[in-house]
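Complex shown without one protein chain; remaining protein chains in place.
Then we have subunit A:
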Amino acid sequence: MIGGLFIYNHKGEVLISRVYRDDIGRNAVDAFRVNVIHARQQVRSPVTNIARTSFFHVKRSNIWLAAVTKQNVNAAMVFEFLYKMCDVMAAYFGKISEENIKNNFVLIYELLDEILDFGYPQNSETGALKTFITQQGIKSQHQTKEEQSQITSQVTGQIGWRWEGIKYRRNELFLDVLESVNLLMSPQGQVLSAHVSGRVVMKSYLSGMPECKFGMNDKIVIEKQGKGTADETSKSGKQSIAIDDCTFHQCVRLSKFDSERSISFIPPDREFELMRYRTTKDIILPFRVIPLVREVGHTKLEVKVVIKSNFKPSLLAQKIEVRIPTPLNTSGVQVICMKGKAKYKASENAIVWKIKRMAGMKESQISAEIELLPTNDKKKWARPPISMNFEVPFAPSGLKVRYLKVFEPKLNYSDHDVIKWVRYIGRSGIYETRC
């Protein structure tokens, strides 16, 4: 298991050092500094073995977090723990910086004592931790016996991420479906690869211990349900989507998902990431880029790029940016565009075309004349792909939230009393068209 945990600043000075195991000595602190932080070459691996001691490290801005061990530990667990550690610290005092760490070092030691015992990670849910590890540290005197046992049962309970007694005057929840759509397209308009990676983020302001059930247009679920009425299957079949793979927050009952494919859970309070998913089939590509590059002699290039928006006319895409790469020996560029603003940026070797807003089923074009300096470089210009950025108010994967039902048997509010908000945001990931 984890033998020790160190936090360094960018110079390699130790800010926090907590040793859990006897086989880790003080010299381990220096070994990491000398061999990794002060190493002359770039670090080649997040896992380093120095004299039979293994160091795992992650970096957050200028801060190094290193876990040390001499055993054959579960490496994936160590990294997951380090990330979690960062999350917990961020939840307590914001950005992980040298100043914040120094200011909160007593708190950090207290956290480290709690979430790692003899190198074994323990409950590290911020919600639970905050009930008994506070920056004031004096809470213990004022706790009643009930409060204390409530804390411990919550920390060790099946639902470590939530506790009894949460109350809101208004029961409200927000669902954000955030997707990033990735595309590589050939100049002829053939899709070489496309996938969507999405997340469902939930913000809940719900009283008590609400039992939630989340439903979306997952093909497997819809087909299962539609078995009885063939008519419905054909209708809804179009709207359902095939999910390649998905992972869930630990509050979701995985065995239930595995057997019934239903997503049920008791949510943590406030914001958390309910699920992540990936789809590759039937993706709605919000934009199509049609490039036309013509070489006129050796000293001139004519470029024409058409972009077409491919979604409902009532929707508006935002923050559209098209980046057209230019050769290294470009001497001058003349651009004409009908919409938005376009500029040649010599330092980036590209023409950057920005459009603030664009409705669906529209098209726009840009044409440019690029003057080239004559060179004796035999190597042809490699023609890097044209890339795009945008934001659209729908989910390119086609994912739809069908319902999110809330049941709280003990308190007197029903599913209808909960105010629910759903928002879809599709962003471009790596969205490229070769030219």
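Just so it is clear, a contact is a pair of C-beta atoms (placed from the backbone, for glycine too) under 8 Å apart; a residue touches a chain by one contact, two chains touch by 3 or more; residues count from 1.
Rule of thumb we're sticking to: contacts and distances are computed from a predicted model.
Only one chain is not pictured, and the protein name UniProt records for it, out of "NEDD8-activating enzyme E1 catalytic subunit", "Alkylglycerone-phosphate synthase", "Adaptor related protein complex 1 subunit beta 1" or "Cell division cycle associated 4", is "Adaptor related protein complex 1 subunit beta 1".
Checked against the hidden chain, the listed residues A:Q250, A:Q318, A:S331 or A:T375 yield one contact partner: A:Q250. Of A:H10, A:R26, A:R170 or A:K224, it is A:R26 that touches the chain left out of the display.
Touching the chain that is not shown, out of A:R278, A:K362 or A:R402: A:R278 (per the contact rule at the top). Where subunit A meets the chain that is not shown, the touching residues are 1, 13-17, 19-23, 26, 29, 42, 44-47, 49, 52, 54, 56-58, 69-77, 79-83, 99, 102-106, 109-110, 113, 117-118, 120-125, 132, 136-141, 143, 145, 148-149, 151-153, 155-158, 160, 193, 197, 244-250, 253-255, 257-259, 273, 275-276, 278, 379, 382, 430.
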